[in-house]
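Here the complex is missing a single protein chain, while all its other protein chains stay put.
Now for chain A:
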Amino acid sequence: MSSENLTSSVADTNAGEPAAAKKGNPAGKVANWADERLGLATLAKKNLRKVFPDHWSFMLGEIALWSFVVLLLTGVFLSLWFKPSMAEVEYMGSYDQLRGVPMSEAYASTLDISFDVRGGLLMRQMHHWSAMLFIAAMLVHMMRVFLTGAFRKPRELNWVIGGLLILLGILEGFAGYSLPDDLLSGTGLRIADGLVKATPVLGTYMSFFMFGGEFPGDDIIPRLYIVHVLLIPGLLLALIGAHMLLLVFHKHTQWPGPGRTEKNVVGYPMLPVYAAKAGGFFFIVFGVTALMGGLLSINPVWKYGPYDPSKVTAGSQPDWYMGIAEGLLRIMPGIETHLWGHTLSWNVFIPGQLMPIVLLMIVLSWPFLEAWVTGDKREHHLLQRPRNAPTRTAFLAAMMSIYGLLWAAGGNDILAVIFHLNLNHITYFMRVAVFVVPVLVFILTRRWCISLQRSDEARLLHGYETGIIMRSPEGGYTERHLPVSEASAYTLTARQRDQVYDAGADADANGVSRDGSRIARIRARLSRGMFENNVQKPTAAEIEDAHHHADEVHELEHAMEGHSADGHQFDGRHPVDGEELRNH
């Protein structure tokens, strides 16, 4: 039997030679070999041609994903040299200014990675930069999802997973920030210790449990190390997997437009287009991170010196993603209650424990809150433009303003030094601003969105501005408007009308109040607040009417055709090839 006979898995004939490709493609052979054993072809056939829509804002999550890959790669490199131990050693490495200083092994090995391991400093800096980018990209991605309403049914759970990913990312970042055991990490851990201790009644017990005794002890670095390299990355990986499986299962959302419906996805297939685009983007993310790691100094641990609880440095701040917690702590007035010899530190408990939980709860519960108010149980695969959800957009803008203010408050000393401001004034300003500015931002953004809706409506009903100024026989000037194209009219109107929920009468005809009427009234109020002032898209009849009106005007002008004033031939309604101004 010739070897060719063996290439066919099942013989379907007793004839001599089975049909075989003249010249076997080596790649095809390998693929075939694997498929016959793994059965991947059926799975791949469907998914390799899976269609993704094309828009820049859909790639923001990818930045986070690729940053995570960079984190894994650089993190593995660092873990080969880092020693998670708080045992005291005398530094004997290359950095002159610290030679002979007693320090923990963790800090000494960080210095070794920075100065004595080839490429170590680059890897450390890349790891740190990509951590900053990872969380920043997740936030930007979350803002995109929020603004476009991509969290609506059926994607609420994926939204929750995303929220958890951000929380875990922040915790992971904090654990990493604490590992080098330099002055800055230690100061950060001291604050974490303070936050834990602010828990009423249990605080000190929890702190002793965490640090294995009084702060700083010598357990915390090895413990954080396992959390940082095993526990949280494992959870992150699992959740990222779930996040992306759900993405594939739900299909990607898309912007509305001609040919795009709730039931299809318009775009390019995974292979070859998206594989190339996404793969290329990985190299870009890697390249940008490498450039930053190579050119911009981040966390120069050698300047901070080893941690010593008796020392602190000006400019002690957490990494940016903890900035709001720092800001909350810095602007909180010092309120304490003393009860039976116990101190309740509201000044730490409220900003350090309560507020982050409240913030997280708001973020995680938003899709469910919004669905409850609208009562919308339908699936949504077409995105909303931010202007068409003015209250939601304004809410995010207000949250962003709070975030920015608290972040600035967390860096109040840096602001004071750079801009020659009074530290106390910044703090007093922020105490008021965090309450006032978000409200102003909310009102302003909401009105702005509604104005944009009005301008969309004007485009639909009265057409777009052509830039052609016409002079009427009376001498008045008007700008010619022409109807927008069908495609853009479709895109502008491809949204649903908001329905304001009406709670109905509080009591029935017999004066008996209905069950749950209080909750219904709250819902009605929220619904009114969210949707009452929105501009709804015009009905077909309204558009028809407006076009009819425009046509009428045109008809009237048509009577003047041939003897209208010179220049009217350029009114934008006619082809103008070969037209000239009449010479008279």
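Observations on the model:
Note that a contact is a pair of C-beta atoms (placed from the backbone, for glycine too) under 8 Å apart; a residue touches a chain by one contact, two chains touch by 3 or more; residues count from 1.
Following the convention adopted for this analysis, contacts and distances are computed from a predicted model.
One subunit of the complex is not drawn; among "Cytochrome bc1 complex cytochrome c subunit", "Amino acid ABC transporter membrane protein 2, PAAT family", "Sn-glycerol-3-phosphate import ATP-binding protein UgpC" or "Two-component system response regulator BtsR", its UniProt record names it "Cytochrome bc1 complex cytochrome c subunit". Set against the missing chain, the residues A:Pro26, A:Gly100, A:Gly334 or A:Gly475 yield one that touches it, A:Gly100. Contact with the chain not shown here comes from a single listed residue; of A:Ala108, A:Ala137 or A:Leu328, that residue is A:Ala137. Residue-wise, the contact with the chain that is not shown comes from A:Val266, picked out of A:Ala31, A:Val266, A:Leu364 or A:Val434. Shown as candidates are A:Ser178, A:Asn299, A:Thr374 or A:Gln453; the residue that touches the absent chain is A:Asn299. Only one of the listed residues, A:Phe208, A:Phe281 or A:Phe429, touches the absent chain: A:Phe281.
For chain A, the residues touching the chain absent from view are 46, 49-51, 54-60, 62-63, 96-101, 114-115, 121, 125, 129, 132-133, 136-137, 140, 183-184, 251, 259, 263-269, 273, 277, 280-281, 284-285, 288-289, 292, 294-300, 302-305, 308, 310-320, 323, 407, 410-414, 416-418, 421-425.
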